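Complex shown without one protein chain; remaining protein chains in place.
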């Protein structure tokens, strides 16, 4: 495979892509769209550097996949060049179904998960590329016999996670997320068709698990970023609510398509062509542009919240280990309602609660496997003197205006 | 001055800002807008990491200013806390007048230079902050007696340049731009009211000059990025042309204000209030949103070029050391015109020429001064065995579709 | 305090030292000697980059101390310039009593702990510098009323640990040890005379504890480095044994002083002047030079082991969670004894066992304290959902030739 196209990457230095289908997929408008979708939604309001995009993450995950494949082949694992290309396509496109503001608006705006849309887009591309993605799709869906290929794309230690921890840590500047990804990759091997990590990489895996857990609390669920994202979700709900009430809300054109429809798992396939055509032209710009329209719209609640996001006037968010008591919510709601500057605003959108959960490591899902020099293979949880945290951690929150 | 607010910065680790007017200015919507303006326009089409913003650059330059002031004070230079605050405000706001896509659209869209708008905005903020910016504005305009303060903000070795070389180099991943900014800052001193660099920093200054020159050719004037930016400029010209011809082009709302007006140096002050009110709500999102509208507009030239930008289908750009001969332009224009897929497109927008100039170091403008141990001060050009490049380098270019 | 002397440091960029007593102490031969003592003994046989010295570590810890003091003062903690100087001296000299190969030979060669010698040297320097170290020594010994000053020098979260994790991680290239030291330092405060960390730094502290634990297993107790160091200890024991048996072993001159004496806690003060005079001229060079003499000495055991170290022909080391059974030791010893190439070598020096223990975090010793926004202070172990590992981990080992 002749390598040719070089991308500069602040994280890895250079990423080298062979010309051919991988390069053509990157050039495709569906993929170029990822340049306009930030990896971490509004997190940049807390960590100003976190303006990196899904485009860059996908390239980075591809880069790590290429390294992983090379390591495995050097250890005698049989991987044909067709399989190599397919697993590279699979990782390149694993996030292709992300819409504007990534996870944040998945539920409130689009209504369908990004995985489902990713699948739709891959099928569409497969047609456009005359069946050349068939094997990649099989691997992506875990329908291919060499299970370890799927595990490289999606498992508790996949190239996706390695890249996003690296990249998010780099761009936020949060050193707690730094991981020894290159060491982990060098320690990968395959045993009975499963991805395993050699014994010598055990501390690097441990570090990776801890880094992921710390990044959750320090970045992904940072309370200010969470407040911003929840406010954005409320803005979209409010706009949809008004639309349902018959108002004609001005929004970015493509966005309108999603405002006047309620997609869900059961109905989105009915006209997937039109859905895709609209979805694949959406990006972060449409949302921000819409916020700026909302800012001057007559509905005061919508206008107020939009202005808050635009000018980074973010709500306060309190975490609690227990569900917020309804008394407390009522108390805060009354207080806010009593303030002159909030009169006329819908209190349900001004004070709201919610919960975020995080499972650092799952014992029930397929565990990470460690390969010992003796040939024995053990799940990670049985090999370390460090007590792996494998309980779901829930954090309840209450969110309301600062003053 | 009690320091408090901490920003994570991938480049410097942490940036610490004292609460007070600096923090309040950062919180102001005028400054928050810089979060939505990329530092390097469309350069991210070549260097995918280059999506950093003017917001981050301004914070970075402020960070370096704080360090420079600390160094100078430790060497006995008298700087009052009022002056310190003022020079910090000046650097923080030095780019506040940048509009969408920074330099690219300064001429074709806004019509007035960012420096002029910066001045307008500072005046406006000075009113809002009850005169607290008066000294900062004086320093910014080089009207303050301690000239070295202005030189820290704007000269051939100012905190602006140190930060942007650092930052652009970091986010593009182009190591040719790496500079020893911390060493340079540690070597700063003041001599007869002028900023000087101690003799021991001479190689770091030399490296800085070279890095800047290399960054010009490798990043700022990279031919693919230049092609993209010139195409964007042509799109705006085309849209303005159509507007002048009486067509009502659909564009993002605030943008319209600039489409139906032609501002220039002489007329922009007539209603600066309205101008500012519109300008300060514009950002990159409006341009991209507008491109997406243009993509479906009836004028084929506008639609084609917009689609090219959106999908990264960029023109080819040829550099030459001499002006492009008109024969050559005609030849290419004929060729393009003859291709079926370009029929119906206005040839002036499909094939165009231009020139870029770069002056690595100016001998006529105030030179960088070196302070020797003996007490002698010499301009940089007389102190080094390296022949400083101080001629304007011009590169002519011709730009046209790839196939 | 006027800052002046700048050291380049690959880890922190620049370290700036005020001229005055700190600089004079660095210039003193006692301190310059640390340039010739590697921080990590023979660890460079596993991690080739780990050739950094105690000199550099001491400067680094001083650098962090200066930052910590600045942070504390900015938060209103009262620290006089006398106290600042003293705590800086204390950290600068905290390891001044380390002998050749640091911890490795503390027991077998010198016989007295490096802390005891550090104390001796500080007293000696205090005389030479006419009492200017008195306060530093008080702080070092935890006899000063402001307890937090001592905690900055020596506690479970001191500047020593922050620097060595940073530095060892940097030079070994083991990313598992990377810590957010700058964030931790920015979060330091003092509460009721005790060093505390603000709530926002809790994840950085957690990461620090984990990094330290991982560095133990991956670096400090790496089995190959441990084997090398244990072999070196055996070489010294053998040489001492032969000396006691009346042989006159040729060794580096100053080393001889320690060969023919057996120092311990009780007797070393009898002639501390002579002791110091000899000790302060010893460094790693003497040991390596001696190994090269031993390599050609008539005692075959001594010659063989020395040659093994010089040429990096290191023994195998097996770890076990339980004490090595005597049967197993005997078995290996027999096997080794039966090999022709080892005939004539003393089997006690060819096969040996031992144990290493590591306490990642002590609940009994003073815990790290977290200061909450509410004003409440809690020990680290009560504030995190991460289960801090606070049990001593013991690893037993058996060490013998590879083939």
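The letters A, B and C name the chains in turn, as written, and every chain counts its residues from 1.
Keep this in mind: a residue touches a chain if its C-beta (ideal position, glycine included) is under 8 Å from a C-beta of that chain, and two chains touch if they have at least 3 such contacts.
Quantities reported herein were computed from a predicted structural model and do not represent experimental measurements.
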*Which one touches the absent chain: B:214, B:329 or B:359?*
B:214
_Option touching the unshown chain, where C:171, C:220 or C:397 are the choices_ = C:171
_Among C:310, C:337, C:357 or C:392, which one touches the chain that has been omitted from the display?_
C:310
*For the chain that's not shown, point to the residue among C:35, C:128, C:376 or C:391 touching it.*
C:35
_Touch list for subunit B against the chain that is not drawn_ = 174-176, 178-180, 183, 203-204, 206-207, 210, 213-214, 217-218, 385-387, 389, 393
*Which positions on subunit A touch the chain that was left off?*
2-3, 6, 13-14, 16, 74, 182-183, 186
*asked:* If the hidden chain were put back, which residues of subunit C would touch it?
replied: 7-11, 13-14, 27, 29, 32, 35-36, 44, 47-49, 51-53, 55-56, 59, 170-174, 252-254, 281, 283-286, 288-289, 292-293, 310-312
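Throughout what follows, only the chains that are shown with their structure count from here on.
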*Would you kindly say which chain has the C-alpha centre located farthest from the C-alpha centre of subunit C?*
B
*Specify the chain with the shortest distance from its C-alpha centroid to the centroid of every protein C-alpha atom present.*
A
*Between subunit B and subunit C, what is the separation of their C-alpha centroids in Å?*
50
*Of all residues in subunit B, the ones touching two or more other chains*: 13-14
